[in-house]
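Removed: one protein chain of the complex. Kept in place: all other protein chains.
Showing chain A:
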Amino acid sequence: MQAKKRYLISLLTGAFLVLLFYFGGVPGPATGRSRYDRIRNGYRSDQPWPHFSDRLQSFNPWDQTDTEEYNIHISPKQKRDVNTSVYKGKRCRMDSCFEFSLCKRNGFKVYVYPQQKGEKISESYQNILSTIEGSRFYTSDPSQACLFVLSLDTLDRDQLSPQYVHNLKTKVQNLPLWNNGRNHLIFNLYSGTWPDYTEDLGFDIGQAMLAKASISTENFRPNFDVSIPLFSKEHPRTGGERGYLKYNTIPPFRKYMLVFKGKRYLTGIGSDTRNALYHVHNAEDVVLLTTCKHGKDWQKHKDARCDKDNAEYDKYDYREMLHNSTFCLVPRGRRLGSFRFLEALQAACVPVMLSNGWELPFSEVIDWNTGAVIGDERLLLQIPSTVRSIHQDKILALRLQTQFLWEAYFSSVEKIVLTTVEIIQDRVLQHTARSNLMWNSHPGGLFTLPQYSTYLGDFPFYYAGLGIKAHPRFTAVIHAVTPLVSQSQPILKLLMAVAKSPYCSQIIVLWNCDKPLPAKHRWPVTSVPVIVIEGENKVMSSRFLLYESITNDAVLSLDEDTVLSTTEVDFAFTVWQSFPERIVGYPARSHFWDSNKERWGYTSKWTNDYSMVLTGAAIYHRYYHYLYTHFLPSSLKNMVDQLANCEDILMNFLVSAVTKLPPIKVTQKKQYKETMMGQSSRASRWADPDHFAQRQTCMNKFASWFGAMPLVHSQMRLDPVLFKDQVSILRKKYREIERL
């Protein structure tokens, strides 16, 4: 037995020794030191890194680069095919799981499967589908489409939910165009269920792209999936509420520093962070409240803190806190994303993200560092000191950015869906993709169409940010509808007046008259070129086409019967240079809410304010021509064409929706149109009583498409500095404006 024991001991010692050897417990005595020692040669004590006197070799010798050939190997085409076959499922990328060729033929078009009878679709999903169907991307022909969207409701994949659609797997597989999900986009808000809430959708999505809420970085396939925000059933389809920020208080601190009010989970996933929140709560400026009171049997699981927490929870009003807090905590819920996120964003309460591994909504294009504070769940206790250390200038910038982001991408289902689609379009049309600046600064990606130009200087929004200016001349576009019969016609006077402006570089006459083009010699000789374009289809909307000959940034849009002097044009153009993103013009109109009829009213009466400037005499950026033609739906444009009316209202709606600002009215010498005109055919259009009623109808139709009334009132007019001042007229630059 003794021997046995001894053997056992020696055995154990041996084993221990071996263990030591393996795990490096005993370092070699002298060597360990020398290994970690600094090199003596060339080492100077004041220099942390040694200097070498002899020249070291380059890491990338010339001969090596020159011999790198891959001619001997597979061709690039084969390589692409290999990628396609290798990178599937979780490793899908645009390069391997997306058929670009489908988008080549007809551009970027989206097809929505027809809805099948007996399939019930949730309201939210219905909103998504109708947004796509109403967008300019929609096609009803699957052979033209490059992106496919299912009509099967995939939003809620929580098996316990009443909205859960069963047998999705077979239903999807049976779709004739499914093609293993290639070029398909699947929307999802909820996946997995209690207790672990996995991100599995419960059916094989094949090579389809996911537009999913609460997606984790782990499952997110970069540049393939799109992370969307979690939105509620009540989220409006179009328009959407504006942000709550009305004014900027200085210093930018609010009553509370950091707030949160939400559920605490007693069981299951997502409890950790919320369980610890009470450590940070101080009931003064950091108010973090949780309640256990949710679900059927919360009493069963309740812990020692529950009663205390619940009592504290009931003391505060969520709305009040939301509006009066500088920062709002957004910890993970059951899933990574929570409703708190959009609520905070809208309330201009800077979200403090506490949801590790959440791929933030639209992270591919939105720079969230400018609109949120991204915290780390593991450093929860540091959060208060972190947010307190943020400088007030930064808080102000963050707060304003939340409002921009909310209004640009999140305020309605339409915006969320269109942003998703636009992101995918940017990937498909790589060389005409939006730059980060377009996505992250006002007016945002949905209003800046890179197909117009990828050069920032071609848009009216980035002049200040790039330190450049608009082109110092304008192109005049005159909309001609009556035949040229006499030399005293207003259009010819107008032509002469405009041509005399030193800022005018060319005049385009858009011939929308049924009569054939007049002979060239009928047009007066001017110092600037006059280009006559025969209007396509002679419809109203054609005046807002972006003709190739419009080369200047500024467009002076004119009706043929407009009466303007050169001075007025000059002055308006100098004003426009200060406000290149707005419409600057002369005749103004206003809108109002008619509470009796419960609809918008239109007025051309003289009022103390205005919200529209008629495009019969207005200067604006040429980009709005593009936007009018390509951004607005054909339903609205057709309406304008059929009525041959309201095009100016629609343009004002569009520009105000983009800028969120009123147009600018400048001084006019005389009264315009209604009062002045008597003889021309165009005037009869204004005299027509139907004309006015039509404009009223238009307004309401437009407002419903925009989802809200974008027009904004202004009470001021811009006059020349010395306008009607009691000083010699010789001192005045724009003296013609004052002469009657």
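The working rule: a residue touches a chain if its C-beta (ideal position, glycine included) is under 8 Å from a C-beta of that chain, and two chains touch if they have at least 3 such contacts; residues count from 1.
Going forward, contacts and distances are computed from a predicted model.
This figure omits one chain of the complex; the name its UniProt record holds, of "SAC3/GANP/THP3 conserved domain-containing protein", "Tetratricopeptide repeat protein 29", "Exostosin-2" or "TATA box-binding protein-like 1", is "Exostosin-2". In the complete complex, the hidden chain is touched by one of A:K109, A:H442, A:R543 or A:H621, namely A:H442. Within the set A:A397, A:L643 or A:A708, the residue that contacts the chain not displayed is A:A397. The chain omitted from view is touched by exactly one of A:G118, A:P176 or A:G467, namely A:G467.
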